[in-house]
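One chain of protein is taken out of this complex; the other chains stay put.
In order of appearance the chains are A, B, C, D and E, and numbering begins at 1 in each one.
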Amino acid sequence: MKYYGTYRLVKSEDLNHHGTLFAGRMSEWFVESCFITVAKEYKHPENLVCRKVHEINFNEPIRKGNIINIESKIVYTGKTSLTVYGKVTKGDSDKVIVDGFLTFVCVDEHGVKMPHNLKMDEPSTEEDIRLLNIAKSFRK
Amino acid sequence: MKYYGTYRLVKSEDLNHHGTLFAGRMSEWFVESCFITVAKEYKHPENLVCRKVHEINFNEPIRKGNIINIESKIVYTGKTSLTVYGKVTKGDSDKVIVDGFLTFVCVDEHGVKMPHNLKMDEPSTEEDIRLLNIAKSFRK
Amino acid sequence: MKYYGTYRLVKSEDLNHHGTLFAGRMSEWFVESCFITVAKEYKHPENLVCRKVHEINFNEPIRKGNIINIESKIVYTGKTSLTVYGKVTKGDSDKVIVDGFLTFVCVDEHGVKMPHNLKMDEPSTEEDIRLLNIAKSFRK
Amino acid sequence: MKYYGTYRLVKSEDLNHHGTLFAGRMSEWFVESCFITVAKEYKHPENLVCRKVHEINFNEPIRKGNIINIESKIVYTGKTSLTVYGKVTKGDSDKVIVDGFLTFVCVDEHGVKMPHNLKMDEPSTEEDIRLLNIAKSFRK
Amino acid sequence: MKYYGTYRLVKSEDLNHHGTLFAGRMSEWFVESCFITVAKEYKHPENLVCRKVHEINFNEPIRKGNIINIESKIVYTGKTSLTVYGKVTKGDSDKVIVDGFLTFVCVDEHGVKMPHNLKMDEPSTEEDIRLLNIAKSFRK
Partner (left out) sequence: MKYYGTYRLVKSEDLNHHGTLFAGRMSEWFVESCFITVAKEYKHPENLVCRKVHEINFNEPIRKGNIINIESKIVYTGKTSLTVYGKVTKGDSDKVIVDGFLTFVCVDEHGVKMPHNLKMDEPSTEEDIRLLNIAKSFRK
C-alpha cells in the first residue's frame, strides 16, 4: 500500500475563534482524506463506509494561510475491513502535526458486510511495522 | 457535570455520495458539540484547545431529513485537561448511533497548559462509572 | 409543548464585515431551529413547510467565539398550521438577544394543506399566555 | 429610491430534505440582499446593522435549478433607521413568490444610533404608497 | 442581448489569508453569474453546460465588506454555443476590477450538442464590437 496525499490551504472560513484551524474542520478533512485512500485502493467507493475513528491527535496549532499535506495509507486489512493511518505535515516541515487511525468496512448495496479481497504486502520498514501493530491493537 | 445537547437537521449539503450523512461532517459536528460543552462548563472558550479525539464510533447510517441530537458531557478531569463523552441519537429513539470521547486542554494566551480548576462530583450512576473508566483507560 | 434547544458556536465563517454574527446567518439558524421543533413534535418532517417568518428581533451583536443557545417551542396551533416562538441567549446570560415567531403548515405529498392533529395544553404561565396572544395577533 | 436586484441559482447545497430551497437559506439570501440595498444607498456599510425582520412570506416552493431574482428597495426612512421591502421572482414570471420587510439602523463606531441623512422622494405609484403604509404600520 | 447583474457582499468566509477576496471564490461567483445569464436568455438551464473559461482577469484586490456587482451578457453565438462576457465593479465605481469570457454549449438529455436557436442583434456600440471581436478570437 502507498500514501495518497491531499494538499489543503487553510482559509478564513476554516478557523475557530482562536484564529487557528478548527479541530472539527481538520477532522472533516482527515476523514475525507482517509476515505479517498480506501476508495483509490478498493476502486468502488460506493461499497465503503466509515465505521470508526480510532484516534486523531492534534499536536500543534495550524494557522490561516498554512498549506498542509494530509497523507494516508491502508496499514491493516481484515476480511471486510480496512484500517487507515493518516498524518498531516505543514509547509516544508516533516514534523507530523496531526495523525490518527480510521477503519472502514466494505458493504454491499443492502449495507451487509462483504469481503474486499484487498491484499497487503508484509510491512518492510520499521515505520510500517509500528503502524501495523498500532492498528492491530485498536482492532482487538 | 451534565449533558449539553444540540439538535442538527441533516441537509443535502451534509451528505456523502451514498446519500447518508458524511462521516467527516458528523465528526465536525461532534467535535463542535464537545467543544461547546467544555466551554459552557469552563466559561472561557479562548483557553480551550482540542488535543485528541480518542474514538468516534459510527454505528448506523443517518439520512437526509433526520434530526439528530448530539449530547456531550465532561466525564473526567485531569489537572489541565478535560475529557468529554458525546453521543448521538436520532428522532425519538434512544439508541446511540454515534458516540465517542475527546480530550481538551486548558492553555493560557501563550499556549502553555494551565490548571482549569473544575471539579467533578463522584460518578453516581452505573453509566457514569462506566464512562469514567473508559475515559481513564484512554488517559493512561 | 416544551422548548427544544440547540447550541451554536459562532465561527469566522459566520461573521459579517463588522466581525459580528451576520444577521442572515442568524436567520438561517433560527429558521432551522424552529423547523427542528415542529419536526420533533409532529414527527413527520416531510409534511412540514415554512410559510411565514412573522418577525425576528436582533437586540444585540453576537461575536466570534460566543456560544449561543437557540430555543424554540410551539405556542399556537391552528388546524393545519403551527406557530413557533424562538429565543436566543448567549453564554450564561438569560437575556434574550434575538427572538421571533414563525409559522409552518402541514401538507400532504401533493403540497395540499392537511390537519396536523396536534393539541396544545392551555397556557399556564404568564409567559405562555403572552406568547399565545402575540402569536394570535400575527394570525389574524 | 430604486430596486437593487441579485440573481441566485438554487443548487444542491441550498436544498432542504423536500428537495426545495430551504427556508433558512432563502432567509439568509433575503437579509443579505436587503443589506446590499441599504449599503448601496447609504454608502457606508460599516455603519449599518440589521435590527428587525418584520416579516418574510414564503408563498411557493423553489426548486433546484431555478434562477431567482431577489430585488429590494428602501421604502421608509426614519431619522436613524431604514426600512426595506424585498421581493423574489422566479424565471420569467412576475409572480412574487417570497416577500418581506426588514429594518436597519445606522450606528457609529461605538454602536450608538446616528442619523443617516437619507431622504426619500414622496411615493408616487400606488405600489410605493402601499409599501410605505405597510412599513409605517410595522414601525408603530 | 443585455447585461444581467448580481450583487455580492464579500464576507469573512470568502477571504484568502491576505484578507482579500479569494480568487477561487471570485471565479466561482463569476462562473455562476455567467451561467445565470445564459439560462435567463435560453430559458432551459438543464440544457446548458460550461465548456470553457477563456480568461478571467483579476485587476484589483477586493476586500471584506465590499459590495461587488457581477454583470454578464452573451456577446457571441455559435450554432450550439454561447460566449458570455462578464465584468465586476465595486461600490459606486465604474472601474472594471475583474472581467472575462466563458463559453457554454447547449446539449440534449444525452449530453449531445444541439442548436440553441438564439439570435443576437448586430453589435451597435464600440464596446459591443470590441467584445464580439475578442470573443471571436477565442473561438478560432
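Criterion: a contact is a pair of C-beta atoms (placed from the backbone, for glycine too) under 8 Å apart; a residue touches a chain by one contact, two chains touch by 3 or more.
This one's a predicted model, so the numbers in the text were calculated from it and none came from an experiment.
Displayed chains that the missing chain touches over the full complex: A, B, D, E (touch as defined at the top).
Considering the whole complex, the residue from E:56, E:118 or E:132 that touches the absent chain is E:56.
For the options A:35, A:58, A:76 or A:104, the residue in contact with the chain missing from this view is A:35. Seen from subunit E, the chain kept out of the figure touches residues 17-18, 20, 22-25, 27-32, 35, 45-46, 49-58, 61, 100, 111. Not every partner is drawn; the one left out touches subunit B at residues 12-17, 19, 22. Of the residues in subunit D, those that touch the hidden partner chain are 9-13, 64-65.
One rule holds for everything that comes next: only the chains that are shown with their structure count from here on.
Identification of common neighbours of subunit B and subunit D yields C. Measuring from the averaged C-alpha position of subunit B to that of subunit C gives a distance of 25 Å. Measuring from the averaged C-alpha position of subunit A to that of subunit C gives a distance of 39 Å.
Among the residues of subunit B, those touching two or more other chains are numbered 9, 32, 35, 45-46, 65. Of all possible chain pairings, those that touch are A-B, A-C, A-E, B-C, B-D, C-D, C-E, D-E.
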